[in-house]
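So the structure is just underneath, and the comments pick up after that.
Here the complex is missing one protein chain, while the rest keep their positions.
Up next, chain A:
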Amino acid sequence: MRVIVDGQAVTAERGQTVAAVLMGHGRTSWRITRHGGRPRGLFCGIGVCFDCLVIVNGIPDVRACQRVVVDGDDIRTQYGAELPEAGT
């Protein structure tokens, strides 16, 4: 299957988490912190720490380590505290 990461189509496999797709394509961070503007990615890997938040299909604050991808998912870097896109 294919998903979109920050505007670019990449391949993904069934059962992969968003974090696994991103890391499999060499990404180590996909969120910029609200105060310090620092990069963050995976940390606890089991849904506890909320460091790996990312935007999926216009919805922010999705835990990349918990969310399993589906074909066509639109995954975007999250900058600070973002609001959901209109109409989602």
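Basically, contacts are C-beta pairs under 8 Å (C-beta built on N, C-alpha and C of every residue); 3 or more make two chains touch, one makes a residue touch a chain; residues count from 1.
What we mean here is this: contacts and distances are computed from a predicted model.
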Original post:
Looking at UniProt, which of "Pyridine nucleotide-disulfide oxidoreductase", "Chemotaxis-related protein WspB", "Phospholipid/cholesterol/gamma-HCH transport system permease protein" or "HEAT repeat" names the chain we cannot see?
Top reply: "Pyridine nucleotide-disulfide oxidoreductase"
Original post:
Tell me, which residues in chain A touch the chain that this view leaves out?
Top reply: 14-17, 19-20, 23-24, 28-29, 33-36, 38-51, 53, 56, 59, 61-63, 65-68, 70, 84, 88
